[in-house]
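With one protein chain removed, the remaining protein chains of the complex are shown where they sit.
Chains: A and B, in written order; residue numbering restarts at 1 for each.
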Amino acid sequence: MQEAKIKADFRVNERLVLQKTNTILRKVVVYAFLAVMAIVVLIPFYWMLNVSLQSHNEVFNSLSVSFFPKEFSPENYVKVFFYESRSQGSIAFPRYLLNTGIVAFFSTIFGTMFSILVAFALSRLNFKGREAIFTLLLATMMIPGEMMVISNYITVSRLGWVNQANYGSYLAMIVPFMVSIFHIYLLRQNFKQIPNELYYAAKVDGCRDWKYLWRVMVPMAKSSIITITILKLMGSWNAFVWPDIVAHEKYKLVTSWLRSSFTDAEAGIQRVLINYQMAATVIVTVPLLILFILFRKYIMSGVSRSGVKG
Amino acid sequence: MLENKKDYKAWLYIAIPLILLSVFTFYPLIKTILISFFSQYNSITDSFGNFFDLEAYKTIFRDKYFIKSLTNTLIIVFVSVPVSTVLALLIAVGLNSIKPLQKIFQTIFFIPYVTNTLAIGMVFGVMFSHPIIPGIAPEGLINTLFSTAIDWVGPTAVAKHWMLVVLIYSIWNGLPFKILVFIGGLQNISKQYYDAAKIDSATPKRVLTKITIPLLSPMISYILITSFIGAFKSYEAVLSVAGGTGRELHRDRWTAVAYVYDKIGIAGMDSNMVSYYSRGAAAAVVLFIIIMIFTAINLYASKKRVHY
Partner (left out) sequence: MKRFIAVILLAVFSLVLVACGGDRGSDVKDRLVDWYELAEDADYDGSKVTITFWHRMGQANQEMVQKWIREFNEIYPNITVIEEKAAASYDALADKISLAITAGNYPDIAESYPDHIARYAMAEKPLALNNFINHPILGYTEDEVSDFLSGLWAEGSSYDNAGTILSLPFTKSSEALFYNATYFEEHGYEVPTTWDEVFAIAEDIKEREPDAIPVGYDSEDNLFITASEQWKAPYTGYNVETGRGEVLFNNAESKEMVKYFKSKVDAGLMITRMLNGEAYTSDIMKTGKDLYMYVGSTGGTRYAYDSMPQQVFNDGYRVGVAPVPVKDANHRKQIQQGPNINLFHQPGKEQQMIAAWLFVKFMLQAEKTAEFALASGYAPVRHSAYETDVWQDYVANIKTTEPMTQAQATAKLIKEAIDMFRNNEEIFFTSAVFNLSSKTRDEVGAMIVRILAYKGNDLDGYIDSQYQSSYDYIVN
């Protein structure tokens, strides 16, 4: 009897040990896989940093690429920050930063406001034509934006906002794309998840729609709202094609600076100054990265929430 | 009575955004569709001309560069989206199963999402660079690592090379969003299912295929639909990786959107007296229809296979 028990125990132990090794092995495989993927993801960033810190000599005169800057040149960043590209009318980065900040700020405030209002109407209010509008909006999500560029340019031009050396440029960059259908969709999905009962209860208490929206729904959908705010900010930060064609030189955005500068001659090099370009890319990328790290929780939960209910 | 008042109030909520959308989205869209049917539209005077017909459409289907641009686009769609999705799924599952370092890995994988498409495309271009005349400039990172001397994305690059780089870039770029959505979905799966599986001592593979994936299917469907739509509209990615320093992309490398952009930018008529702008508009409409059909198929398929 005792023998059988010892044997059974032993076999259970054996199985446990096997399971444990299996688990450890699995964990190792998973970690290895993740590590490899992480490295793959990070390579471009490493290369960006690497090239950005190399001197002109290293980049243009050597016969092979350096994996690590041999002539460490952090002064590149200072030069790039104050770089005045001759072809861009000697406007330096701080000015582009200001422009982008203004555009991002107003786009986000108004865009988010409108998204909230429309999402509310589409999710909570019952009115004639609601389904039609919603379907219409969904359909437009599938349209390539390029189709609308020329038409919008003419409209904006007739409004007198194109290439203006004043706030007209800002208007041209902010107004046409203030309303983002994708954000409305995201928010609507989230609003829909808020139980109907809450609404009816509020109604019984005599609470008006407007109050309900701002007192109840918005706080409950906080993470999605933060998400779309950040998405809008990112959108303004990364926008290129449209701002580049409508804004006056002095009012262009950071992306134009990135794309079109650094092709001047400097110190006898009439090539694209890739080390400066990479430094510029780093400068342009870092703010968003910081934003992401600070608000990571909200962004991640907001984005992942969007996929839950169809 | 109450109904009317309610309706009126609701419309107030959506009034301003709706007006903005009408002016800047609906109006251009309708106008573009109309233009595609007026094959002598004059883009400089903004006049429709006298020919209301299908010539613009006939022309683009005879244009082998339109067909090529569609092919390029389809390759990007059908390779980068599935590969990116599968990879993202594996990474998300992996991430979900480890406790330490999870936050760090998550942050790393999300970084590409916050970066500027154009900027990183340029970095890829630099990584895959190659001097046409040897000795003028060093080989880029990839050529050095693999001891090759291939022109990946330069002016003499062949299709299989630059397309490979474009695909790698698209997959790389698409990972973060997908990983995030999958992680969110995974965390929502009740532990009960996994516990039950453990009791039945199911292998990890079975757990993955019989439990995780089916329960994740709404997310997968959502990801596929949005990613496919995005992939059909590829342009900036290809431009920044394989476009060289100019703003122009060589015609062998066009995507459908690149074709539209090219044609819209040419004033005047081609040798058959069809306006280039009309051809661009027709191409845009065709693309739009393809996306719609595709999305409809996707929605139908998800109705059948998605479990809620």
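The definition used in the following text is that a contact is a pair of C-beta atoms (placed from the backbone, for glycine too) under 8 Å apart; a residue touches a chain by one contact, two chains touch by 3 or more.
On a predicted model such as this, the values are computed, not experimentally measured, just so you know.
Undergrad: Decide which residue listed in B:11, B:51, B:194 or B:294 touches the omitted chain of the complex.
TA: Reading the full complex, the residue touching the unseen chain is B:51.
Undergrad: Among the options A:34, A:51, A:65 or A:162, which residue touches the chain absent from this view?
TA: A:162
Undergrad: Over the whole complex, note the residues of subunit A touching the chain we left out.
TA: Interface residues of subunit A facing the absent chain: 86-90, 150, 153-154, 157-158, 160, 162-163, 245, 249, 260, 265-272.
Undergrad: Tell me where the left-out chain touches subunit B, residue by residue.
TA: Here the touching residues of subunit B are 37, 40, 42-46, 51-54, 63-65, 131-133, 136-137, 155-156, 245, 248, 250-251, 265-274.
By definition in this document, only the chains that are shown with their structure count from here on.
Undergrad: Let me have the rounded angstrom distance from the C-alpha centre of subunit A over to the C-alpha centre of subunit B, please.
TA: Distance between chain centres: 16 Å.
Undergrad: Going by the contact rule set out above, which residues of subunit B touch subunit A in the complex?
TA: Contacts found on subunit B: 6-7, 9-11, 13-14, 16-18, 20-21, 23-29, 31-32, 43, 46, 87, 90-91, 94-95, 97-98, 105-120, 122-124, 126-127, 135, 137-141, 144, 172, 175, 177, 180-185, 187-188, 204, 218-219, 221-223, 229, 232-233, 235-236, 245, 257, 260-261, 264, 281, 284, 287-288, 291-292, 295, 302, 306, 308.
Undergrad: So in the complex, which bits of subunit A are touching subunit B?
TA: Against subunit B, the touching part of subunit A is residues 26-27, 30-31, 33-34, 37-38, 40-45, 47-48, 51, 60, 62-65, 114, 117-118, 120-122, 125-128, 130, 133, 136-137, 139-152, 154-155, 175-179, 181, 209, 234, 237-238, 240-241, 255, 258-259, 263, 272, 274, 277-278, 281, 284-285, 288-289, 291-293, 296, 300-301, 303-310.
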